[in-house]
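Note that this complex is displayed minus one protein chain, with the remaining chains in position.
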Amino acid sequence: MQLALQQFINALSLGSIYALVALGVAILFSILRLANFAHGELMTTAGFTLYMTLASGWNWVLAVIAAIAASVVAALILERVAYRRLRNAQPLTLLMTSFAVSVALQSIFLLTFGARPKGIELPAFVDASFRIGGMRVQWLDIAIILITAAIVFGLTLFLRKTVIGLALRSAADDFQTTRLMGVKANALFVGAFVLSGMLAGIAALFYFATVPNVVPSSGFEPMLKGFIACVIGGLGSLPAAIVGGFLLAFLEVGSDALLSDNFSPYLDAIVFLIAIVILRWRPGGIFGVRLTAEQRV
Amino acid sequence: MNMLAGKWWKQSLVGSALLLAIVLVIVAIVALAGSTTDMRILMVFLINVIAAISLQTYAGNSGNISFGHVGFMAFGAYGSALFTADPAIKAIGIPNAPAFIREAAIGFLPAMLIGTAVAVVVAAAIGRVFVRLSGAAAAVATLGFMVIIYTLLSNAEELTRGSKAFSGIPEYTTLGWCVALLALTIVVARLLRDSNTGLGLRACADDPIAGQAAGVDILNSRYVMWVASAAGAAIAGALYAHYIGAILPKAFHFELTFVLVTMVIVGGRSITGAVAGAALITILAEVLRRLENGFSIGSINLSEAPGLTTAVLALLIVATLTIRPQGLVSRWEVEELLHRWQFRQKEHASVRAEENHV
Amino acid sequence: MHLQANDVVMKFKGVTALDGVDMELRKGEIVGLIGPNGSGKTTFLNVLSGVFTPTNGNFRMGDRQWSKVSLREAARLGIRRTFQNIRLFPSFTVMETVEVASAWLDKGDRRENAQIALDALNFGQYRDRIASELSYGMQRRLEIARAIAGRLEFLLVDEPTAGLNHGESQDIVEVLQRIRGQRGCGIVLIDHDLNVIMNVCDRVIVLAEGKIISSGTPQQVRSDPKVIAAYLGS
Amino acid sequence: MKYSTASIIKRAGIGLAAATAMMAWSLAAHAEDTYKIGWASDKSNYLSFVDEPLAKGMEVAIDEINAKGGIGGKMKIELDRRDMKSDPMLGATVVQELIAAGAKFIVTTCDTDVSLPGAQMAAKASLPVMSSCGADAAGPSQVPDGFGFLNVPGSLTQGAFLAEYAAAKGYKKAFTLKSKSEGYTHTLANAFEERFKELGGEIVGQAFYTLGDSSYRVTATKMVDSDADVIMSNAFPSDSTAFLKDMERLGNTKPLLLVDGNDTPVIFDAGKQLALSVMATYGGDRSPGSTFSKFEEEYRAKFGADPDSLQTALGYDLVIAVAAAVEAAGSTDGPAVRDALHNLDNVHGATGLITYKDSPIGKGIPKKDYALVKFDLDNKKFITLSTGFPEKFPPVK
Partner (left out) sequence: MATQGAILSIAGLSVSYGTVHAVRQLDMEISEGETVVLLGANGAGKSSTLNAIVGLAPRSGGRLVFAGEDITRKPTEAIIRSGLALVPEGRRLFSNMTVRENLRLGAAALSTVEFDRERQALEDMFPITRRRAHEQAGLLSGGEQQQVAIARALLARPKLLLLDEPSLGLAPIIVNTIFEIIAELKRRKVTILLVEQNAERALSIADRAYVLAQGRLELSGAAGSINATTLEKAYLGEREHA
């Protein structure tokens, strides 16, 4: 029971990180139909920023702000340099472009920082934990879960209460009519990338708080998890991304905790298999719209 | 005479012959003028072309990308390698494998057929799931397939030595084999592409509603292409294994996937496109790599910028996709390109003639 | 052979687009389907050709009866169509566009069959052009050529003269009459140009708010006060 | 417009001419009096983080030898390192290229599996070939005619060494962490398990990870919850640092055994759990005056910084061993150098005495003493507890 509870908290914490990554991916997909594989590199950017700022003795609060800012700036540069020209391109072209951008960024990190892991000097409180009824709970996990909840709440508020938030939602639904409301198209794209970059930055903070090193390829694994979460949840929908993130985490932790050691090396395969089985029954994801013939024939 | 008139399969054969002739010219030039290293690059290129054409048979016809085809290459590679490797080496390397594998020492062709058959059976068994997906869901699901195969192979210590290299594979892959199998691949891929199934599927990639209204069965057509392309990938995998002599699961992972998918996307949506993309990517990668090596000895430290090659290659791909999203040759095959070029020449000529009159 | 639609109802998210439509179509007959915007004409075509599954109702053709049919199955039954917003295969040549239908809905040499369909619409020297680069009028014609290649029992044509000038419209009218004559198929024609409808149709059916409000010869329909009211408002 | 097209072409032309001239010059430098070591190395993929420090260590050794006039005082060593991106196919191509460029000795990257096609290519050209730090004891046996070599004693002996240490400490129940992604990350742990059981221990749990995993929470939870009295991890950074962090947060108090891949300052990012940890590595004698400290001084003199991992010392050792073999062979001929290397006995390397002669592990695999070290968290230093070699270890498979 106690072990199960412990693993439950593990899954919640892991799910929070996945959900944040998935949200960042889903925002760009819902508005631009862009499956941004370079999302992981935004996280890596934040990671290297954390490394550099903390290594040069910055206060951790400043470092955190710098990391998120770096990832937002990187997102904006990507929008301007790579994606703006491709606004009307086929989704497949967008997907391949983002794949290539991801590879290019990894190589640039390699050139700049080298391949050796760079240690991030995390403040000591990150490791703190407390006991409750014989169970050891990490403050970090509590923080991750609470902050993620706050971000989801804040994001919901932002998307419901601010004009730009409403416009982002309506653009995902009907881009033309959103422009008819006098909303600037460029502002929308920039807004979407800023949000996506911010989410990548925050997810990176949590990620690098658990992995205390950053390497050029750091972002790949969380990006992939974010994508799986999005796809099984239903691509293009923000709530689905969050649910997908937690679902994936519970799947992972559940199979890891419950399966016998013999299956444990197959964990990645098992998770993907379940994802594919879900897609078999719901090709649009669990909460995806059923793919019907286009309305306007 | 109009090259594109007559029975469709005649055009396929003419086109295949033309494409093959171009590849043969490249082969001849490298064989006559190239170094031993150039020959190796050529062989790898030929194997990659077979893999790229196979991937194209699915991706180019269906408009759906697959990140999973290296999994089928792995089936071809391991399937063929297991049955041909020296039993003495297998006795040490995989002592617990079933005897019919451990003791087998069959020829290249039957072994390749076994590898291909395994890939086809797997593709046929799982294909129905993948053909229903498109876009990002298809990308993630096929990526998942690749990870699953990779994980299974990495763990199959008893059978394949797991993540460790499986060696002692006879080096059967010669230039002759490569060219012969490439010829076969081109012809089959062309016939499939131009067949009713391929034609209908390509139409649906352009507009699924209109395609179905013209009677096309999308899912079954995709399924046929999926299975056929798995077979082609397996053949490429077998050639790979018997060229390199030692294989490991890591060889069939993200890196190779990225290379093949890039070749196909950069090339365009045809068999000719796959060949053109493979040629372009191979040449670019080689030029960049040699530039790096060439400068590594002197005082210029280009070699100290090792990520540069990959970065430049990736940025070139981004540039290609931005400038020419439809790929180098778009949707055309080589004989169609020729025909269209002639056609345009004629049009220009007539315009010029008219201008002269005035 | 008759194609019969019985009590067809189509609802989208609570909006009733078709409200119990009964219709009988006969081979060899050109039927005009008219009505104000939003009256359900295109929806009826979509239901008939398998794009949408109707909420209620069924169809019968010869000894076959169905309530649900896919786009592809409808095509195989010989119920062929064009689209209001032209739907070609943008990367295909003219020849290939028609070949698709010949390949999947016909036996024999698909190129020969496609050529026959193209010739029926005078496509002569255009066969190697890219469909999306044709003029609008030619694209409309190409859609018809594709729709008549292979099995053809009923041809559903959705606004074939939209955006065309008078000469081009006349051309389309002649083409449709010729197809009817040569192939003996039934044709359902939706068009906003009532001159076209009145000229070419044997029978006209008028839809308004998802219901048939009038039908008969063009003359009968034209002088039906209900029709005039529906068009001009009450 | 600042530059005309013509001037750009001209500039490019000059650049090209300069490059050609440089290549010609470099070819001329391949005189008879140099011994070229060709290295198909990973410069840009996931193994580059070990090949980088290895390269620096090799440069230190080459400088040291060349300063004395070269091998035997007359033959300078030259290193030609080319990128094979951890791609086995490209690895074979690069080896072929290096052979064509006049390399007499081939070094491959730090993974015997990825290196194998290249190694077989070298053997076909009758050149000895050594993996820069690959530890799979089966590696050399897969290279024909005895041309294959390792630079380290391999994972089997290290696993056994850790098991013998664990048994001597009185641990009875072990929990292991390993990954099937690489040979190194599970063969070592397998050898540990085998030897540990042989010595009466019990393996109460096994956990698997994938290279690059971010979360070890589930694994750590299981381990802390288990009744194991020792944890053995086959991970290396950054997996091992992430793992140790998660163990810390779950309040683990069980002792941990780590492997040589962690012999780098990066491991200190893992924090407090290192106080509970013991690591197997090489180079036990790091006292002032030892070969190790002499190497460290030379390294500092050349690069102006402390070596950033044990791999630097292994790179140094590689060149020292090769040079000794060439000197002993009195020839640069491939088979002669091979035979001399197989007979190398007690050569002084930075990590201790190197012996290939009559190797108890397998042909081509050197015997070197292991060191057990603990971690000085305040000064980020490794402190040697003991050195030794396992009494018994599993046979090569």
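Residue numbering begins at 1 within each chain, and the chains themselves are lettered A, B, C and D in the order written.
Keep in mind that, in the parts below, contacts are C-beta pairs under 8 Å (C-beta built on N, C-alpha and C of every residue); 3 or more make two chains touch, one makes a residue touch a chain.
Quick caveat, the model's predicted, so the values are computed rather than measured.
With respect to the full assembly, the chain omitted from this view is in touch with A, C. The residue touching the chain not shown here, chosen from C:Q4, C:T55, C:Q177 or C:N199, is C:N199. Set against the missing chain, the residues A:A167, A:A229 or A:I278 yield one that touches it, A:A167.
Per the touch definition above, the residue from A:V183, A:A257 or A:L279 contacting the chain not shown is A:V183. Although one chain is not shown, part of chain C still touches it, namely residues 13-15, 36-38, 134-137, 139, 159, 162-163, 165, 192-195, 198-199, 209, 218-219, 222, 228, 231-234.
If you put the missing chain back, the residues of chain A touching it would be 160, 163, 166-167, 169-170, 173-174, 176-185.
Here is the rule we use: only the chains that are shown with their structure count from here on.
Chain centres were defined as the mean of their Cα atoms; on that basis the chain farthest from chain B turns out to be C.
Rounded to whole angstrom, the centroid-to-centroid distance between chain B and chain D, based on C-alpha atoms, equals 35 Å.
Residues of chain B in contact with two or more other chains: 151, 154-155, 209, 306-307, 309-310.
The multi-chain contact residues of chain D, meaning those touching 2 or more other chains, are 44, 48, 180.
Residues of chain B that touch chain D in their complex: 35-37, 40-41, 44, 92-93, 151, 154-155, 162-165, 167-168, 240, 243-248, 250-251, 255, 289, 292-298, 300, 303, 306-307, 309-310. Residues 3, 6-7, 10, 13-14, 17, 107, 110, 114-117, 119-121, 127, 129, 131, 136, 138, 140-141, 207, 210-215, 217, 220-222, 252-253, 256-257, 261, 264-265, 267-268 of chain A are the ones that touch chain D when the two sit in their complex.
Contacts from chain B toward chain A in the complex involve residues 63, 65, 129, 132-133, 135-137, 139-141, 143-145, 147-148, 151-152, 154-155, 209, 258, 261-262, 265, 305-311, 314-315, 317-318, 321-322, 325.
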